[in-house]
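For this depiction, one protein chain was excluded, whereas all remaining protein chains were kept in their positions.
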Amino acid sequence: MDLTYTEEEEDFRARLREWLAKVLPGLPPKPAATDWPGRRAYDAAWQRMLYDAGYAGLHWPRDAGGQGATPTQHLIFLEETERAGAPYVGASFVGLLHAGPTIAAEGTAEQRARWLPPILRGDEIWCQGFSEPDAGSDLAALRTRAVRDGDTYVVSGAKIWTSHAEVADWCELLVRTDPAAPKHRGISWLAMPMDAPGVTVRPLRTLAGSTEFAEVFLDEVRVPVGNRVGAENDGWRVTMVTLSFERGTAFVGEVVACRRVLGALARTARANGRWDDAVLRRRLGRLSAEFAALWRLTQWNVSEAQGSGGVPGAGGSVFKLRYSHARQELYDAAAEVLGAGALDADHAWVADRLSSLSYTIAAGTSQIQQNIVAERILGLPKGR
Amino acid sequence: MDLTYTEEEEDFRARLREWLAKVLPGLPPKPAATDWPGRRAYDAAWQRMLYDAGYAGLHWPRDAGGQGATPTQHLIFLEETERAGAPYVGASFVGLLHAGPTIAAEGTAEQRARWLPPILRGDEIWCQGFSEPDAGSDLAALRTRAVRDGDTYVVSGAKIWTSHAEVADWCELLVRTDPAAPKHRGISWLAMPMDAPGVTVRPLRTLAGSTEFAEVFLDEVRVPVGNRVGAENDGWRVTMVTLSFERGTAFVGEVVACRRVLGALARTARANGRWDDAVLRRRLGRLSAEFAALWRLTQWNVSEAQGSGGVPGAGGSVFKLRYSHARQELYDAAAEVLGAGALDADHAWVADRLSSLSYTIAAGTSQIQQNIVAERILGLPKGR
Amino acid sequence: MTGPVDFQLTDDQRALRAGTRELLAGRFDRDRLRASVDDPALDRALWRELGAAGFFALRLPEEAGGVGLGLPEAALVFEEAGRALLPGPLVACQVLAGVVDGVATGEKIVGLCDGAGEPWLWEHPAACDELIVADGGAQGRTGGAFRSAPDRVVCAPMASVDPLTPLARLTDLPRGEPLPLDVPRLRREAALLTAAQQLGSAARTVEMAVGHAREREQFGVPVGSFQAVKHLCAQMLVRAEIARSAVYAAAVTESVLDVTGAKLLADEAAVRNARDCLQVHGGMGFTWEADVHLHLKRAWLRAECWGVASEAEELLAAALVD
Partner (left out) sequence: MTGPVDFQLTDDQRALRAGTRELLAGRFDRDRLRASVDDPALDRALWRELGAAGFFALRLPEEAGGVGLGLPEAALVFEEAGRALLPGPLVACQVLAGVVDGVATGEKIVGLCDGAGEPWLWEHPAACDELIVADGGAQGRTGGAFRSAPDRVVCAPMASVDPLTPLARLTDLPRGEPLPLDVPRLRREAALLTAAQQLGSAARTVEMAVGHAREREQFGVPVGSFQAVKHLCAQMLVRAEIARSAVYAAAVTESVLDVTGAKLLADEAAVRNARDCLQVHGGMGFTWEADVHLHLKRAWLRAECWGVASEAEELLAAALVD
């Protein structure tokens, strides 16, 4: 039960702060949300700056080109960059947090040499081809087929909820290589070049009105067998390593940001008179306790991961269940603060309120997460 | 969409009010909660007064000795008696609302003649032997066995949650007469005399500290075959008629009472200063809308039953789900009004708070009710 | 699916409801709905058809060219409009049908702005031939009404969260020609008709969730066979039916407290049902192409009109100690 940082960690924080203070003012203006090439360039440039400063792949192992930092240092990095208003990981997300760590853990020496350095330098952007329209929460029910033809797989199918597909160079793709096997046993993991013939990207508009995601249609796309990471039909296991990375630290920056938004809500409410509404005021007070606890839980989860060698445990589901809900409550409270102003779609909080609706759905619905907690942590019997 | 009463109904209400105003002041003092013989005598005397005044078995058909009143008249009766502070149905509940209607609907002429008049006059008290310790919400999983021995059934098993068992003359008992049949198909309905050898009653203390219920142990109790209502192994169907009666009107008086309690909470809060707490005040305001709507839903349900010949529909589950929850919220609000005073077990609201905890469990848990609504009303597929 | 409770409608009321549903199914089907999402300009021809069908003249006396029905019937019709997500200043045109010429027949479209509290919002500003302002007064309970030509109204455009309801924000309350209106009654009717639309939306999202849960398969079975999904749907139905009892009763009694409670419960039912409907739909519900978000956004908008939850709860609380 230790909340203090080591001297080394405090040094790390101090150097990072200093560097951020130096470089952030010189950043170019942020591109528009709809300017995909501009966003790619912006995010890649930021990644290059991190690379040059020695912060790229902070949590990656050294032999993968990373900095071999401890999870706590990674937490400090995420906390400080969020606090300083640094750019988000953006287009580099999948490369740095999913595909890269998977290749680092499961790829051959050749594969690591081919794909990891460009991710760290911001030279190549990855996207994720896991979800499918007909599979939904039952990810392993994916139907995109890869048929072996000599040294290549011929891939056909459709993927959905793919971010940055428009500008990605590579796609980490889950395909079914053995249709006869039980659903978790016939899946393989491929690195697919996004410029291959037969790949079609169609932007997908969400209820927030934005096109953060895309559908990717695959029509007899030829992918070399050498692009497969891990053994054939072992892709599910390979992927789960990736997913647990995602759950571990994906929300660190967001929790910091939520606490900042909460403060802004309170100050706005005091300015517009709604602070006099005790129901709203007390709701904000309760959310303050909630996010403080979520922040502590994040710290503990990370510190536990440190003890267990870097693989986050099932505690991620506990965190995600509560955080998804708290984030939705936060933006409902924002709507209360805004009153009829919450009908203004141009307000940033309104856009964030809309996107918060996906939190109890994406990356495993709350219903699925509750099953995981009940069955894997509490040991309740399988069932429906 | 009609909320007005007919002239006949208004006449009925006026005569009832007049009668209540006349007789209520002359009632004896209420016996203590633990004085079971006293409570039986009190409830039976009240039933006799209703009988003499022509209000006994108001909703029973005329050919069963009832008044053949419409459901709306029955609603008016329940509303007015509650408003006037008349005694509850108490020990006569099972006879008037479960066993009696079942016998009226399914019994032979002889059975009706034997059992119905004493119920209406308050001469005989019934209790209910449906629930079993090992069956719980899965009522049809009951295991109490009845083995045919010539003209009698020999009954062994255990029943639980039986009210008034200590003072009842008869028990409407569900027993398994065909252990080989599917669980709903091997059940029969018997009228068991409570003074039969082999019947043992043990009071069951609830978390509220009271002994409103009992366990009933049956050790080779001999019940004449002539006491079976309906065909052998047809008891489940016979019982369902009874249960839907229970759901239809059981809560009418309670909803009226809840609205009265809500007013008392508000006045108490204003007196003790907690009315200044906007969170509490607004919670009471919301509950006011809630109970008003529940009252309207009751009216509509009853009026629908009138249209469909007296059998309440599945809407009872909708009502019960919301009402159980609203009642628990009401008494949680009462605890807020009382503050630390809610730690005083002698306060009536604290006792009612404790007993409100059973509402989402008894007569089908909220989980079971949600299944019923989803499967029977919404037509969702069976499953778990 | 039929609701569990039919609330003893008369045969005429049933026919009215069925006729409205049929009219809307024919003239405002899903293609038209999605076309309105892309271009929310109102369809004048449809508006005139609504007028011809008596949608606006419903409560006017027959001698004035109306249908001679009451608020309960208007609530049934507005419930259908809410189900279908029919856009336009429907409440304004219904409550002002006898007041502004041409509105009853659907020839003219009139807007209604609630001046009781800022921001002063105006729905479908580009479509309105006139704007009526119901002025505030303390608690919005008293005050007068004024009519203005749209070009006399100063307002700032606003990006409406509901793609079906363009909004403008009045920068000043225009007090044009005074109108002899019973403003408290007008507010009450507007609140009740808004609640009826919320009810329709809440009931519709139950159907959408149930339909999806029956058809969509995951893990080899329809998702509706999972208890978690079942129970979401069951609670949605409970919310809709509780709101229905409150709305129908308030339409009959027209009492302030009943209307206030009905609006409170119907707002909650519409918003929470839309959110649960989204949850049942999963990722598919999160797309622009799914209709779920249209129900949610309109429900949010209606919840801000003609009495919000905090006011309603305070009013109902105050009545408890009166």
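Here are some notes:
Labels A, B and C are assigned to the chains in the order they are written; within every chain, residues are numbered from 1.
Everything below uses one rule, namely that contacts are C-beta pairs under 8 Å (C-beta built on N, C-alpha and C of every residue); 3 or more make two chains touch, one makes a residue touch a chain.
Because the structure is a prediction, the values reported are computed rather than measured.
For the chain missing from the display, the contacting residue among A:Arg62, A:Arg148 or A:Arg286 is A:Arg286, taking the whole complex into account.
Checked against the full complex, the candidates B:Val199, B:Val350 or B:Leu380 give a single residue touching the omitted chain, namely B:Val350.
Against the chain not shown here, subunit B presents residues 131, 133, 135-138, 141, 160-161, 204-207, 209, 277, 279, 335, 339-346, 350, 354, 357-358, 360-362, 365-367, 370, 384. Of the residues in subunit A, those that touch the hidden partner chain are 1-3, 262-263, 266-267, 270, 275, 278, 281-286, 288-290, 292-294, 296-297, 300-301, 303-304, 307, 313-315, 317-318, 321-322, 367, 369-371, 373-375, 377-384.
For subunit C, the residues touching the absent chain in the complete assembly are 226-228, 231.
Simple rule for what comes next: only the chains that are shown with their structure count from here on.
For the interfaces A-C and B-C, the C-beta contact count is higher for B-C.
Averaging C-alpha coordinates per chain places the centre of subunit B 39 Å away from that of subunit C. Counting only residues that touch two or more partner chains, subunit B has 278, 282, 383-384. Contacts with at least two other chains are made by residues 221, 225-227, 229, 310 of subunit C.
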